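Sharing a structure here in structure tokens format.
Every protein chain of the complex appears in place save one, which is left out.
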Amino acid sequence: MAATQTERDALLARLHRIEGQVRGIARMVDGGAYCIDVLTQVSASTRALQSVGLLLLDEHLHHCLAEAAQAGGGVHDEKVKEASAAIARLVRS
Amino acid sequence: MAATQTERDALLARLHRIEGQVRGIARMVDGGAYCIDVLTQVSASTRALQSVGLLLLDEHLHHCLAEAAQAGGGVHDEKVKEASAAIARLVRS
Amino acid sequence: MAATQTERDALLARLHRIEGQVRGIARMVDGGAYCIDVLTQVSASTRALQSVGLLLLDEHLHHCLAEAAQAGGGVHDEKVKEASAAIARLVRS
Partner (left out) sequence: MAATQTERDALLARLHRIEGQVRGIARMVDGGAYCIDVLTQVSASTRALQSVGLLLLDEHLHHCLAEAAQAGGGVHDEKVKEASAAIARLVRS
């Protein structure tokens, strides 16, 4: 991961928040909260996780392009294949 | 939430697992793991969270139908509106 | 489908619009339009199709609840199972 320390810290802060959200959802279920209210929190956490995924992807594409520019000509098929597969998993999750 | 204790325990077990997964993702980011590997875990956790959402929805629909059957005639517009909005949030997250 | 004629007409109007959008995307591809612009239209059509799905689901839930209320007691497991499976397919598509 070619992320700067600042980017990494921002990701970690988001992930810790999501971890807390998931713990909060467990508390709601345990306390017998209303289904629809639990569902609202589940959707919010899912969305937050997807945002982390999109951020990681953005950093990855930056890195790939910078690398391609430095390495010059030649095919980058493997890199694109790998990124496309990761995007497909994200879109389909 | 009209879930039985067994259903609730199953949900809690899933949520604790997801919490652990998110903590694992933070560790990967902190340790400088490869972007694409982190992304794979993010997609898996997102999918696991959606499964929790689908389970909650299933229980909610069971409960709503049972309630409607017991209460008899009359409109249930509010219930359907609420469930449809929750489904839309899940589909769009 | 227990939709009224008005609901059905609204669905048909949306579907004809989506059909036109998809035809428009094909024209863009054929004319060599810029990838990102084509992608924007693909996302818009995907979202429009999901809205049709959510509308259908809303109507279905209305119908199920009304039916359960009329039929009274008894289990509606099959109905819930079927609806939950349809929701899962929508969430996962």
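Letters A, B and C mark the chains in the order given here, with residues in each chain numbered from 1 onward.
In the analysis below, contacts are C-beta pairs under 8 Å (C-beta built on N, C-alpha and C of every residue); 3 or more make two chains touch, one makes a residue touch a chain.
Every value quoted in this text rests on a predicted model; they were computed, and no experiment measured them.
J.: Under the stated touch rule, tell me which residues of chain A contact the chain that is not displayed.
T.: Residues 50, 53-54, 57-58, 61-62, 64-66, 68-74, 76-77, 79-80, 83-84, 87-88, 90-92 of chain A touch the chain absent from view.
J.: Give me the chain C residues in contact with the hidden chain, please.
T.: Touch with the absent chain occurs at residues 1-3, 8, 11-12, 15-16, 18-19, 22-23, 25-26, 29-30, 32-36, 38-40, 42-47, 49-50, 52-53, 56-57, 59-60, 63, 82-83, 86, 89-90, 92-93.
In this text, only the chains that are shown with their structure count from here on.
J.: Nearest whole angstrom, what separates the Cα centre of chain B from the Cα centre of chain C?
T.: 21
J.: Two or more other chains touching the same residue: where does that happen in chain C?
T.: 92
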